[in-house]
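The complex is shown incomplete by one protein chain, all other protein chains being positioned as in the whole.
As written, the chains take the letters A, B and C, and residue 1 is the first residue of each chain.
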Amino acid sequence: MSNPLHVNEDKKQGRFNLNKDFIDKYGDLTLLFFIMISVFAIMAIINPNVFLSQGMMLSIANQFPILGLLTLAMMFAMVSGGIDLSVVSTANLSAIMASIIMVQYIPADASAGVTTLYILLSIVCALLVGCVAGLFNGILVSVVGIPAIIVTLGTMQLYMGIALVLTKGKSIVGLPTIVSEVGAGTLFGIPFPLIIFIMFVIFSYFVLNLRDYGLKLQMTGSNPTASKFSGINVTSITIKAYVISGLLAAVAGLLMTAATNAAKADFGTTYLLQAILVAVMGGVNPYGGRGKVAGVVMAVITMQILSSGLGMLQVSNFFKDFMWGTVLIIVLLANLFYNKKISKLS
Amino acid sequence: MEPLIEMKEISKNFGGVKALENVNLTIYPGEVHCLAGENGCGKSTLIKVLSGVHTPDHGEIFINKKRYKRLHTQESIQEGIQVIYQDFSVFPNLTVKENLAMGYEMSNNKKLVNWKLFEKIAKQALETIDVDIDINEKVENLSVADKQLIAIARSLLFNARLIVMDEPTTALTDKEVQSLFNVISNLKRKGISILFVSHKLEEIFTIAERATILRNGKNVTEQLISELDTNQLIYHMTGREIKETTYESEFNENQKPLLKLKNFGLKYMFADVNLEIYPGDIVGVTGTLGSGRTELAEAIFGIAASDSGTMEINGEEAKIKNPRQAVKRKIVYVPEDRLTKGLILEQSIERNIIISTVENLLKKFRLISDNKVKNSVDYWIKNLGIVAKFPKRNVSVLSGGNQQKVVLSKWLASEPDILILNSPTVGVDIGSKEEIHEVIKEQARKGMGVILISDDIPELKQNCNKIVTMDKGKVISIDHISEYAMSR
Amino acid sequence: MKRILKTNEFYITIVLVLLIFYIGSQNSTFFSINNWFDLIRSGIVPGIFVIGTLLVLISGGIDVSFPAIAAFSMYTTTSIITSLDFDVPVIFAFVIGALIGLFLGFINSIFIAFLKLPTLIVTLGTASIYSGFLLTFIDDGQITRLPEAMTNLSKTRIFEITTDYGTIGIPVVFLITVAIAVLGWFLLKYTMIGRSIYALGGDEVSAERMGISSVKIKVFVYCFVGTLAGIAGVIHTIMTRNSNASDLLGGELLIIAAVVLGGARITGGHGTIYGSLIALLLILIIQNSLILLGIPSYWQRFVIGALILIGTGLSAIQVKRSLEKRNPIMTE
Partner (left out) sequence: GCNSDASGNSDDGNSNGGSDDGKYKIATVVKLSGVAWFDRMEEGVDKFGEDTGHETFQQGPQQADAAQQVQIIEDLIAQQVDAITVVPFSAEALEPVLKKARDAGIVVISHEADGMENVDFNIEAFNNSDYGKFLMDNLAAAMGEEGEYMTTVGSLTSNSHMEWVQSAHQHQLDNYPNMTAVVTEVETGDDLNTASEKFRETLKAHPDLKGFQGSASTDAPGAALAIEELGLEGQISVVGTSVPSVSGQYIENGSINAITFWDPADAAYAMNTLAVMILDGKKDEIQTGLDLGIKGYDSLTVKDGKYIYGNAYVKVDKDNLDEYNF
């Protein structure tokens, strides 16, 4: 074209031809990967024979799936342009539903088969509860039009409230032993929770990166108005995001029950802020529209390594908090300057 | 006479876009100076440099011989420069009186708020352009016109030396425009300079004395208005003799219309719109900002569904409640506000192109097929001559014209029957503007029906075979282009 | 006047009145003076938090780090003063606490105002840094023997009345909350800074064009909030008469909820002191009246959650409505 504008535009971009596409695709991920490796290396150097032991690896693998699932749940809400403060409450509520069924309805003399049946039933119920909780969030956000942070702040209280009312604050115990056995079990040497996590990582990856839904979700998260003007059904897209969020939270809840052999209204309350923190670390854009499953996975592993490693050094748990916060701010700054660079290139 | 303002060699880039290139502007005390040029030629940007909103990449500014490499908004205000921004720049969450008085009180660096005084200032401000608006109403509840009036009144408060008016009349009725012009001549008598930006040539000829004309971010000429006639002015702005080419539909009218509106209406917005769009039609729609054109377009597209009258698509009655239904019925809409409604700036060019057709680009399990996506994107980039070397980069790096083409290709990809465009060439450089017009005509010749909303009368005259004029939510005339030419 | 009928403050007040009469009808002791004294007492610290949070929301941001700041200043101040081997007047406690809060608030504002990072995420991060730092590097214990001056202040009360169960009164520190509320009200309504905060929350671009420096305003806001948190922390210590480094943490979300309930918008530009305080009172009443109503305390969260959703839901629908009626082109 004759227009001078475009000519020098070409020149400009031409210069960065090579690294450009790579940076566009993997820039932020490489940064994370680097951080993850270095944290691992540091811990390994400080105390190889403990940190590199199989036990430590197992323990790490056992722990991060719960936080990981909650973070994925958080990610979907954030990508849609909102946030979900109710993930932990949802998780506990679902877990409590499942536990109530398992404790109250399984006949004492039930055979293994019957018990398994009931357990499956309870799992289904838990997942349903999660979806309904998410649905409710989604409707309040996209139909009624309350800001997501307020909606989920309210439902966080509401769902935990329901859980408290159902349990009178006590924890539900006496679940069939299989539950905790499975929870602590392994398949081909891989801890069961990790297997579940991997399953849902794949699920999330498909939904977010491969299906047309994921594309629409990200567009909606970036700019709902423009998306509406592009013929996207913003309402249903958003609602689905929260339903998925609720579903993932429910799975996390079941894992918590499997790990503790009990369900209680306020289990894992510390996970909430951690989930947001890890999501942002993982490159999820707090303003919506962007989020990479791979990023979240690396972030959660990094954080777990950090936390288990620090535990190994017998520092107080408060110091973990301190480190987590520090890492978050560092990542924020890193991204900031990284983006500055990018925009300079263009 | 000593110039009040001298801007020298000003350049400004936005990402890929060269908005200004070595532009000069000189304004003398007490003159009404007109800044003219096509959409997107850089007028607002130049103004924002003068008001300190944008830092120039290069160049310098003299105010009464005082040299500035860059101005800060405060300095600019202190130097007595007041701006009526194109987008009004009012505070929706504050009351009218506050919007009017706050900036003024700040410039007198008051630290405390005296509400009584605020009311006094506000009242007096509204009197100067004799309109009356409830000063206790929140601005978010006002009409576009009222907002613009407030922006004007606010700027008059200051004992300014220069008042910049960036398209101050877009939303105003003739009466309101008249009283604005009276105000301007009063100011002039007081020795206050005006920098006046408008697309409306008659306004320029009535009010302005001298004109600086920009094209494509560069100076073209600086002349006394008295030395110019309409055609010269247009020539300087566009760089072309306005060739009286007009568009004629090649389809005969005795077939059934693609779209037929009967007493189509939306409460508070527009009413009793009767309109028929036939294959090959390019129907221009014009009227003041706030005449309801956008609302009409958006009602057809289902953004805010109409609540009275009927709509027929290809002869059968249809109710369109949301954009998705519209797209299903092959009606698509290019909104006027490209940066916030047309494009998703934080997402890639590629994604912005395929977003409306992604369902057709799937492989099994509804996975997105990278191949299909690539093919489709490459096709449109080539077909519309979009200059985008890296389709995976954010669409925000593109120039106005290329951005608009991305919006177009998004819709053309969905093979619509009816294409509605709202001010599609605003902020678009001349080259692209031409090309976009060509694309539109080409589609129409293939049998598409087009509705083209614009302020830019020449644009309509050259590209439409019918022109609809709206005012206050009513259609006041539907003329065939030949009649329209005569009626004006 | 119809403009008043449109406001959240109006609705929330109605709800409050209804609630008061309902609870009162169930248990008349609700109306007893000492019940109200207790309500006021439990509102002293949250009251200060609410004011700070309101400013942040109006400016268009959000801050979840103030409990951490409060805990930090509270504990550090107490240990500083106890470590002094001479008595200092209690005012010092407040000054030190305020200064520490100011400093931590300023750190927030560096990331938010200068680097323009998202406020929620930044304050999440700094919150866990502040409390983590305090509990790791300073101390994680509690100081149970407060310095003389502080203990004495905690025993000073105003409006002392002797009722059938004991002499009741309002802790004198309540006056500080009142003072801060008045200050906040004046700041927001009668100072240019205050109005600039609204302007900033309403439209940052226009604010900049008008010559308001968004950086300056944001720095001011977050420092102000930090300072208030610092003072609130000291008051908390004085009232509970022991300084527990891990107190207060986790209270942020309910405070934010109260402010939003009171009519502030998370998107910025809206909100009043009156609304926020009324909403806070509403939540306090619900928290403190369940035993009076004989409702088991595990219903509390449920009720509060529902309240938040209904309250904000109503106003959201309000906003939608008014948006539809926005700038009519024709008059019918």
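To be clear about the criterion, a residue touches a chain if its C-beta (ideal position, glycine included) is under 8 Å from a C-beta of that chain, and two chains touch if they have at least 3 such contacts.
This structure is a prediction, so every number in the text was calculated from the model and none was measured.
Q: Tell me the shown chains the invisible chain touches, ordered by label.
A: A, C
Q: Of the residues listed, A:Ser180, A:Asn209 or A:Ser236, which one is in contact with the missing chain?
A: Answering carefully, the residue with contact to the hidden chain is A:Ser180.
Q: From the list C:Ala245, C:Ile273, C:Ile286 or C:Ile308, which touches the chain that is not on show?
A: Residue touching the chain left out of view: C:Ala245.
Q: Out of C:Thr7, C:Gln142, C:Ser213 or C:Gln318, point to the residue that touches the absent chain in the complete complex.
A: Final answer for the missing-chain contact: C:Gln142.
Q: Mind listing the chain C residues that contact the chain we can't see here?
A: Missing-chain contacts on chain C: residues 27, 29, 32, 34-35, 38, 42, 135-136, 139-142, 144-145, 155, 157, 162, 164-169, 171, 240-242, 244-247, 249-250, 288, 290-292, 294, 297.
Q: For chain A, which residues lie in contact with the unshown chain of the complex?
A: The missing chain touches chain A at positions 47, 49-50, 53, 55-56, 58-60, 62-63, 66, 168-171, 173-174, 180, 183-184, 256, 258-262, 264, 266-271, 307-308, 311-319, 321.
What we mean here is this: only the chains that are shown with their structure count from here on.
Q: Taking each chain's centre as the mean of its Cα atoms, which chain lies farthest from chain A?
A: B
Q: Express in whole angstrom the distance between the two chain centres, defined as the mean CA positions of chain A and chain B.
A: The computed centroid separation for chain A versus chain B comes out at 43 Å.
Q: Where the centres are mean C-alpha positions, what is the separation of chain A from chain C, in Å?
A: 30
Q: For chain B, give me the residues that contact two or more of the other chains.
A: Residues of chain B never touch two or more of the other chains.
Q: For a test of understanding, state which residues of chain A touch chain B in their complex under the given definition.
A: 1-6, 9-10, 12-14, 20-21, 24-25, 206, 210-213, 215-216, 218-219, 222-223, 225-233, 289-290, 343, 346
Q: Over in the complex, which chain B residues touch chain C? Could you list them?
A: 51, 53, 73-74, 77, 83, 85, 89-94, 98, 102-103, 105-107, 110-113, 136, 140-144, 146, 267-271, 290-292, 295, 304, 472-474
Q: Considering only the defined contacts, which chain C positions touch chain B in the complex?
A: Going by the criterion above, the answer is residues 3, 189-195, 198-199, 201-203, 205-212, 269-270, 322, 324-330, 332.
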